[in-house]
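This structure is in structure tokens; I'll ask about it shortly.
A single protein chain has been omitted from the complex, and every remaining protein chain is retained in its original position.
Showing chain A:
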């Protein structure tokens, strides 16, 4: 649905060329939720703004639904942008227009007939649950409600793609979750392709299918959220994963255990149904090993339950080895730390 090829963007600041994107290659499939995560200044906003050419890339191509946007003239580009919705961190609603008028705005720009606009506005407000706020002004709404208006407005023109620039960064955790749930719901109901950028791993974990990690204008790691999450390779990715896994605690625990002699410490990862089965206990019983838990999480990534336990084995060397082999045979990810 979206293909970025060797995308580069340099800003000229006081005559100096400062590169913000240094060659991004990215392919986003139809119907997926693709997350881009990175630290402040990594180039996230620049990247997402290049997808609808709010920022014109210095080099490379941006192909959305088969059309290379960089090759279009102004009029054609405006036409294509109608198929790409966007929501913003600070909502960017028209303060002089009511909720209803805001949602109607993209349709008015496209000069649709009045009856069609009214119908669509109703439909969109119902979708985001704001029917009774139609005649209010944005200043009279909460942050979460404003973002719902933003979403309704972005979806009013039936876009193929929705771009979200830090859409939940100005919201409290509870509101963030309700907006994320809404985005996921829309993605499923409408089959909409969603690209979102964030600096919070929590957002990625909650709704994304795939994730790209951006650092210094490069995509340094990319893959299914599950894989990236459980086996982060790049240091930046590892930092982000720590945000939600508090593995810094774990490292302290492991260091402590290691310091106190030769021991076998394992990180065992459960995925999907495994999470709720007594595999670990059975294995230990069969191999006659004992274990103690140093740290553990059981959580959910989008729809997949997963668990990660760090355990210390207490049997002799042979028993421990057997236990590790058996766990692996039963399909668990086992990493000896």
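What we mean here is this: a contact is a pair of C-beta atoms (placed from the backbone, for glycine too) under 8 Å apart; a residue touches a chain by one contact, two chains touch by 3 or more; residues count from 1.
The rule is short, and it goes like this: contacts and distances are computed from a predicted model.
Chosen from "Molybdopterin-dependent oxidoreductase", "Methionine ABC transporter permease", "Tryptophan synthase alpha chain" or "Carrier domain-containing protein", the protein name that UniProt gives for the omitted chain reads "Methionine ABC transporter permease". Here one chain is not drawn; of A:59, A:109, A:181 or A:290, the residue touching it is A:109.
Screening A:42, A:86, A:179 or A:241 against the full complex identifies A:86 as the residue touching the chain left out.
Shown as candidates are A:54, A:67, A:265 or A:279; the residue that touches the absent chain is A:54. Where chain A meets the chain that is not shown, the touching residues are 52, 54, 74-75, 77-82, 84-86, 88, 90, 92-97, 105-106, 108-110, 137-139, 153, 157, 163.
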